[in-house]
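Removed from the display is one protein chain of the complex; every other protein chain stays in position.
Per-chain residue numbering starts at 1, and chain names A and B are given in the order in which the chains are listed.
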Amino acid sequence: MFEAVLLTVITAATPLLIAAVGELVVERSGVLNLGVEGMMIMGAVIGFAVANQTGSGTLGVFAAVGAGMAMSALFAVLVLFLVANQVATGLALTILGIGFSGMIGEAFIGVPGLDLPQLYIPVLSEIPFIGPVFFQQDALVYISFALVALVAYGLFRTRVGLVLRAVGDNHGSAHALGYSVVKIRFMAILFGGACAGLAGAYLSLAYTPQWVENMTAGRGWIALALVVFSSWLPLRVVVGAYLFGAVSVLNLHAQALEFDIPSQLLSSLPYLATIVVLVLISANRRLTLVNTPACLGKPFVPDR
Amino acid sequence: MRIELVKRKEHSQAMALLSPLIAVALTALAAAIIFLISGHNPLEALYKFFIEPLTQQWSLEATIDKATPLILIGCGLAVCYLSNNWNIGAEGQFVVGAIFGSVLPVLFPSFENVATLPLMLLFGAIGGALWALIPALLKTRFNTNEILTSLMLVYVAGLLLDYLVRGPWRDPGGYNFPESRIFSDAATLPEVFGGTMSLSAPITIVVAVVLAVVLAKTLKGFEIRVMGESPRAGSFAGFSAKGLTIFSFALAGALAGLAGTMEVSGALNQLLPSISPGYGFTAIIVAFLGRLNPIGIIIAGFVLALSYIGGEGVQSAMGVSNEIASVIQGLLLFFVLACDTLILYRIRITGQRASTGEASHV
Partner (left out) sequence: MKSLLKATVAAVAFAAAGSAANAADVKACFVYVGPVGDFGWTYQHDQGRLAVEEHFGDKVETAFLESVAEGPDAERAIERFAREGCNVIFTTSFGYMNPTIKVAKKFPDVKFEHATGYKTADNVATYNSKFHQGRYIIGQIAAKQSKTGVAGYIASFPIPEVVSGINAFLLGAQSINPDFQVKVVWVNTWFDPGKEADAAKALIDQGADIITQHTDSTAPLQVAQERGVHGFGQASDMINFAKDAQYTAIIDDWAPYYIERVQEVLDGNWHSHSSWEGLAEGHVVMAPYTNLPPDVVEMAQATEAKIKGGWEPFTGPIIKQDGTVAAEEGVTLDDGAILGMNWYIQGVDDKLPE
C-alpha cells in the first residue's frame, strides 16, 4: 500500500520537479520567467504530435525539449535584448503557449498516445520496496533525478555555475569582470525552456498519454512556487516537488478512506502549504539572503 | 552589420504614442498570417475580429460590458505595478470581493431597500481589499514574495467560492444544483442607456478618471511613482515602502472586489461555482497594454474586450478555433512590450564592429 502510494507520488511529482529545476537555473541567473506554464504546454502538444507522427516516443521527447527552448528563446529576446518587463513577458508567453497549443493540438484530440516504455534496471529492480519505487520507472523519472544532480553539481561545483550565480547576484560586477551577462542569461533561459518542454512531454507521453487542451492545469505555476519554496537550492526542489505531489495524492486517499473534510479544503491544502512554507523561509532572513539571486527580475543594461 | 540599441537621453514622446499603434499593426499582420495558414480568408477574418463588433449596438454594448471589469481591475493593478508591488492575484481578489458583496442578497434576501446596493458594493470592495492584504502583509512583515502568495490565493479563493455555492450558500429551491439564490431587484445593478449595459460601466469610467487625476496631480501619485522608480530616493523623501505596499494592494484588491460584486450583481444575478473567465489575469495584460496609465487602461481594456468578442465572431461565422483569441492576446502583449523598447532606446544599424560603452550588444 505504502509502496503503491509512493509510486503515485513519484509520477505526480516528476513533471513539477523537471520544470522547477529548469526555472531554478533561470532564476539563479537573475531572470524571472513566469512563462513556465506556456512552455510546458507547448512541450506537451509538440511532444505528443511528433511522437504520434513518427511513432517514436524518444523523438517526441526531443521535439518537446525543442519546443520549450523555442518558446524560451522568444522570451529571452524580449527581456534580454529589448529589456522588456520580465513579469509581463512571462505572462504573455503563458497566454501565447496556451493559445497556440490549443490550435496545434486540434488534430490530435481523441488519439491515444504512445506509452513510454518503463525502464527496469536489472538486479536493482528486484530489491523489495526499493526496487519498484526507484528502479522500475519510466525513463523521464531517471532523467529528472539526473537533472537535479547535474544542476546541483553544476551550480556549486563548476566554474560555469560560479559565473552563472555571479551574474544572478550582481550583474554589474560580472559585466565589469568581462563576463557576457546577456549570453549567460540567454543560455540559462534556454535551459529552463528545455526543462519545461521536457516536463510537458512527461505529461502528454507518460503521466496521461494523450493530448487535451490545458492539460498542464496550472502545474507550471506550481513549479514556479517550488523554486521559491526551495530557496533556490536544487536538492530542496526535490523535497518540495515530492511534498507537493504527496499532498495532492494523499488528498484523494483521505477521501477514499472517508475522512470527513470538505474536498475543497483538501484541494486547497497544497496552495496553503506553499504559502506557509514561503513565509517560513522568507521570515528566516539568513536563509533567504544567502540563496536569493540578488538581481532576480532586474533588467540588465550594460550602460547603467 | 550589427544592430545596436542606443539609450535615448529622454523618453521619446512620439514613440510613446506610436508604439502601441505599431504593436497593434504587427499583431494584425501576425493574425492575418495565422488565419491564412489555418485556411481562412485573412481579410474577412480581420474584419470580423476587429471591426464588425464595433458596427452593431448590441456587440458594442457587449464589448463595453466585457471591458468594464478588465479596466477596473487593471487600474488597481497599475498602482501596484507602478510602485513595484507585483500583485498577480487579482483573480482571487475579484472572487472574494464577489463573495463579500453577495453576503446581503444571499444570507439576508429580505433586506431590500435603497441601501442594499451601496452596501453590497462597499462589502465587495472590503472583501477584495482584505484578500489582497494577505500577500501585502506577508510581504511587509516577513518579506515573502508577493507574486507567489497572491497567485496561490487565487486558487484558494476559487475553492472557497466553490465550497460556499455547493454547500452553505446553495439555493434552497435549486434542486441541489450549485448556484446561490437569484438576487432580488434591489440587489441588482440597474441597466443604463436603455440597453444591456449595466451601471458598472459609468462607475468604472469615473474610478479610472479619478485615479488618473490622483496619479498625475497629487502627492500620493508622486509617492507611487518615486517609490516605483527609485525606492531609495523615496525613502529619503520620507515615503514608506511598506506603507505603499499595503496601500497599493488594498486599493487593487478593493477595485477587483468592486468589479467582482458588480459582475455578480449586474451580469450574473447570482453566485455560481465559477464567476470569472480569467478577468484577473487578463487585466494584467490590460494594465501593461495601457502602459499603467488609467486612461490608457480604458483604451486597452476596450481593445482586449474586442479580442474576445471578435474571437467569438470569427469562431461562429468562420469556424476558426476559439484559441485564436488567446493567441492574438499573447502576440499583442509581446509586440507591445517589444515596441516599448523604442520609447527608451533608439535602434542603430552600424557597419562596423566597434561599440561604445553606451550600446548593448544584440
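What we mean here is this: contacts are C-beta pairs under 8 Å (C-beta built on N, C-alpha and C of every residue); 3 or more make two chains touch, one makes a residue touch a chain.
Just so it is clear, the model here is predicted, and its values are computed rather than measured.
**Q** The complex has one chain that is not drawn here; which of the drawn chains does it touch?
**A** Taken over the complete structure, the missing chain's partners among displayed chains are A, B.
**Q** Could you tell me which of B:Ala267, B:Ile295 or B:Leu344 touches the chain that is not displayed?
**A** Within the whole complex, the residue contacting the unshown chain is B:Ala267.
**Q** Give the residue, chosen from A:Arg157, A:Lys183, A:His253 or A:Lys298, that touches the chain omitted from the document.
**A** Residue touching the chain left out of view: A:His253.
**Q** Going by the touch rule given at the top, which residues of chain A touch the chain that is not shown?
**A** Residues of chain A in contact with the hidden chain: 1, 4-5, 7-8, 11-12, 102, 105-106, 109-110, 112, 115, 203, 207-210, 212-213, 215, 217, 219, 248-249, 252-253, 255-258, 260, 262-264, 267.
**Q** Spell out the interface residues on chain B facing the chain that's missing from view.
**A** With respect to the unshown chain, the touching residues of chain B are 32-33, 36, 40-44, 56, 58-59, 62, 65-66, 159, 162, 166-168, 175-179, 182, 263, 267-270, 272-275, 277, 308-309, 312-313, 315-317, 319, 322.
Rule of thumb we're sticking to: only the chains that are shown with their structure count from here on.
**Q** Please work out the Cα centroid separation of chain A and chain B, and write it as a whole number of Å.
**A** Distance between chain centres: 27 Å.
**Q** Quick check: in the complex, which residue numbers of chain A touch chain B?
**A** Spelled out, the residues of chain A in touch with chain B are 32, 34, 74, 78, 81-85, 87-89, 91-103, 106, 180, 182, 213, 218, 221, 224-225, 228, 262, 264-265, 267-268, 271-272, 274-275, 278-279, 282-283, 285, 288, 301-303.
**Q** Using the touch rule from the top, collect the residues of chain B that touch chain A in their complex.
**A** Going by the criterion above, the answer is residues 5, 7, 34, 38, 86, 88, 138, 142-145, 147-149, 151-153, 155-156, 159-160, 162-163, 166-167, 281, 284-285, 288, 321-331, 333-334, 337-338, 340-341, 344-345, 357-362.
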